[in-house]
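Apart from one protein chain that is not included, each protein chain of the complex appears where it belongs.
This part shows chain A:
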Amino acid sequence: MIDVGTPGTATAVARVPLSKKRPQKRHIPVLATAALFGLMYLVGVVSYPGFSDTQILLNIFIDNAFLLVVAVGMTFVILTGGIDLSVGAVVALTTMISAVLLRENWPAGAVLPLVLLVGTLLGLAMGCIIHFFEVPPFIATLAGMFLARGLCFVISDASIPITNSTWTGIADVRIWFGGFRITISVVIALVVLLIGAFVLAYTRFGRNVYALGGNQQSAMLMGLPVARTRVAVYTISGFCSALGGVLVSFYMSSGNSLHAQGMELDAIAAVVIGGTVLAGGSGYVFGTVLGVLVLGVIQTLITYADLNSWWTRIFIGALLFAFILLQRVVNRRT
């Protein structure tokens, strides 16, 4: 196949290798997740009457819209080979700041951009620390996590209800179509998802994210803006966390320092189960959606089976383990 220097072979360039007929290696984890989701959904449909109701599927989106948004940001970070442990704490901080400011009768139109800005700036700061001071992402975002969670408790250690009419108004909107309903949060999550997918697939910035995850040294020597890209992914993750926090405050109608405990781990689990390689450089936002759906179906199944909700964790743990093993196996066959 590789036949260099012999005149006349140039015409064979466009020839498609045989391996093209099988799914490409990098698609295998995503296909496995899709198959798993299909299988679990089928198990639910067969075992429980009423599971086949489309609303059940939509409820998964309604109940996990915030996780979806946070996981999209996490996908950017993990694609560069990094990690962001601060997302859950930033979500909680966002709910707290929103609740407090709304209680003080700030207009919703001012609170919303402000909390989004706070999350974005936190992400920007962590990105700068990670890139310019060469602090490992794990450490820098762990510090960010403690900082954000700590700030929540400084604001208040009690739950603050949100009664602002604009806020609850948005939260209560139901969009109906053909007898099914979704929330504004789901629409927001889907928009974030589409933007994320477009940016990663069709912009130079998105491709730089993949290049950075593939080989940072190479990315630099190829003249790509490594610093800008690296700082940007943590900024995006900070923004997505804040937006996720807003969706949580819609969902819960309160600000609470204990909201979103361990959400960073759910987000990482969703990204990895969705086929993104932890070492970076390979993965898709749509894989992440499947990852979130898998987590959602597990939750639903466990509710239907009337099991203790901790079983969710056990299943997620087992799945995570299985998918990391799958990544190893796929990569070793190179």
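Everything below uses one rule, namely that a residue touches a chain if its C-beta (ideal position, glycine included) is under 8 Å from a C-beta of that chain, and two chains touch if they have at least 3 such contacts; residues count from 1.
Just so it is clear, contacts and distances are computed from a predicted model.
The listed options are "Cell wall polymerase", "Acyl carrier protein", "Sugar ABC transporter ATP-binding protein" or "Histidine kinase", and the UniProt record of the chain not shown names that protein "Sugar ABC transporter ATP-binding protein". For the chain left out of this panel, the touching residue among A:162, A:219 or A:246 is A:219. In the full complex, chain A contacts the hidden chain through residues 1-7, 9-17, 19, 24-26, 198, 202-204, 207-208, 210-211, 213-215, 217-219, 221-224, 281-282, 334.
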